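Of the protein chains in this complex, one is absent; all others appear in place.
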Amino acid sequence: MSAAPQKAKAGAEKIDVLVSAVVPLNDLVTRFEFKRTDGKDFPPFSAGAHTVVEMQDEGRTRLNPYSLMSDPADTSTYAISVRRDDQGRGGSLFMHQNVSQGDPMVITYPVNLFALDLRARKHIFFAGGIGITPFMAMIAQLERSNGHWELHYAARSPELASYATELKAKHPSNVHVYYDSENQAIDLGHLLEGQPLGTHAYVCGPAGMIQWVHTTAAELGWPEDNVHSEEFLAPQPGKPFQVRLCRSDITIDVGENESLLEAMERCGVDAPFLCRGGACGQCETDVVEHSGTFDHRDHWLDEAEHASGEKIMPCVSRFLGETLVLDR
Amino acid sequence: MSKFQFPESILSRPVYGTLAPRPGKSHLMIADAEGAEALLELADRDENLMANSHIIYLPKDTGETYVDRLRAAGPNQLYVGPSFAAATQRIRHVLGQAHMGLQVYLTGTEGLIGQAMNEATAVGIPHTAIQTEHRGSVARRMQCVHCKGITEDVTTDPFVCSHCGLNLFVRDHYSRRLAAFQGVCIDAEDPGNVPDPVELYS
Partner (left out) sequence: MTIQFNEETFRDDYSFRNSDWAIKRFPFPFHEDSYMYSVNMEQHRGGPAGSVYEKRFDVDEHYVSEMRDRALVLDDDPLRCQSLPHMTLAGWDTLELIMVSKSEDYPDLFELHRDGDQWHWINRPMGIEQKFTFLDETTLPCGPLEYITRQAQGDFAVLDQRDEMLWMDAGMVTTQADWSLDFDIGMNFFEWHAPVPLAHEMGIFKRALKFLLNIQQGAPARRLNWTMTVNPLLDTSPENYHKWGIQKTQMTPETIGAKQHLRVELQTFYRLPRSNALLFPIRCYLIAFQDLTTIPKWGRRLHRVIRDLPEELATYKGFIDNRPMMLDYLSQFDDGQPTSPGIWPDLTSEPALKK
């Protein structure tokens, strides 16, 4: 209709913030708390939502998604917890090494790709390591609405089990913690088969754990829709390749250590995105022409779409071959 | 032959499949009339299935035709009852006691499938996880959009609402929550001009 033509910008709406606290929790994990620069309240959010944090790292803009782990009802502060990944692409290292209290930063409005199913008669949470973060917000939300929940949290050791002591103290009968160092493990099959009808399971942790919960639940006859997971894929490095962007009328080079999306942004192309982890579908891009092989790494497109060679998710997926032309 | 191929229709109209054994420690099967045939075929496909199954069967006008064969298939529990209303409390009790992983199989008329599905979704089983197979009568359960009354076993279009008496045409628009198709006044714009009823799908 075009009452007032406005072009949508890529990504979610942004919020200017100041780092209000930096709280190291253990050797690997640090919590960062934010206040709004303009002194106003943050928008409320739904538990399970993430924010994308912009990092200005020596002329390069890094954009990393982190689950919001603060109480969704507390609009004065947003908090994330970041696990240092020494082998990663540098976002978490930047947060750990370069961000201090009082620093200005830019984050996005909350986006939820891992929402509670509010119809559930019971919520059962499975967390692995840093995967505890979205459940911190979910627990806070359900506590306010008298929701029925329990948490099964696996961590490497008591020292590395962020928030375990605090959760256990607050909710002794709902929280169960398992330490690898003490050879404790979640008895998943037994737990899943005893749940009442209408239970929803949620898992956040390493890829292997997510797979394990999905597979075990399916074997026990759980409906697929009752098992929820969120896995952000960090874009993995790969061989450099060249792409022709026909709408923008440019040819760009994608380097070894950047994603196709990042390369487009570096070259000034305004490409849509939200999660930057292959999950939300927002950056889906049509392939106009190709000769070579796709390296699809997303969770969004189905197998047939991957095989068709007609679509690519530039936030995580790559390409090997002669020619790639995208409708962007 | 109790199978009927429904013509392709709009996206709200339910589509029925063929029951297949699924993994799970317990199985609830609800059927009416010729739906028994689908359960017997299901039993043939997995010899271990029936030992963990609870069958709720409403023979309606098929009387004793299938009852002995169902019993012979060896279900853990078999209930044979006169009507869905009579069976409802039992169905709710079974669902209330059940654990995640329960598999639900519904077969027979559209009215039975829809009402039983409502009971199962009410306790939190997603409708997408419930298997259905149509057998037997193609009569429909219709809601009058005007008075909200349900008319069971409608076989003609148009038909007369059994509650308010309006002449209604049969739509394919279907509500899972009401387990009914929508009936809408056919002569609102030309009162009294009601076409002769014709058999559904004729």
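Letters are used for the chains, namely A and B, taken in the order the chains are written, and counting of residues starts over at 1 for each.
In this section, a residue touches a chain if its C-beta (ideal position, glycine included) is under 8 Å from a C-beta of that chain, and two chains touch if they have at least 3 such contacts.
Keep in mind that this is a model prediction, so the values were computed, not measured.
K.L.:
Just name the one of A:Gln56, A:Asn112, A:Thr216 or A:Gln242 that touches the chain not displayed here.
P.N.:
A:Asn112
K.L.:
Would you indicate which residue among B:Asn52, B:Thr65 or B:Ser175 is in contact with the undisplayed chain?
P.N.:
Answering carefully, the residue with contact to the hidden chain is B:Ser175.
K.L.:
Provide the residue numbers of subunit B that touch the chain removed from this figure.
P.N.:
Counting only subunit B, the missing chain is touched by 10-13, 143, 145-146, 148, 166, 171-173, 175-178, 182, 184-185, 188-191.
K.L.:
Over the whole complex, note the residues of subunit A touching the chain we left out.
P.N.:
Against the missing chain, subunit A presents residues 1-6, 8, 12-13, 43-46, 48-49, 72, 109-112, 115, 117-119, 144-145, 225, 274, 280-282.
Operating definition for what follows: only the chains that are shown with their structure count from here on.
K.L.:
Report, in whole Å, the distance between the mean C-alpha point of subunit A and the mean C-alpha point of subunit B.
P.N.:
Roughly 42 Å separates the two chain centres.
K.L.:
Provide the residue numbers of subunit A that touch subunit B in the complex, in ascending order.
P.N.:
Subunit A reaches subunit B through residues 119-121, 192-199, 218-226.
K.L.:
Using the touch rule from the top, collect the residues of subunit B that touch subunit A in their complex.
P.N.:
Counting only subunit B, the residues touching subunit A are 22-25, 95, 98-103, 123-126, 128-129.
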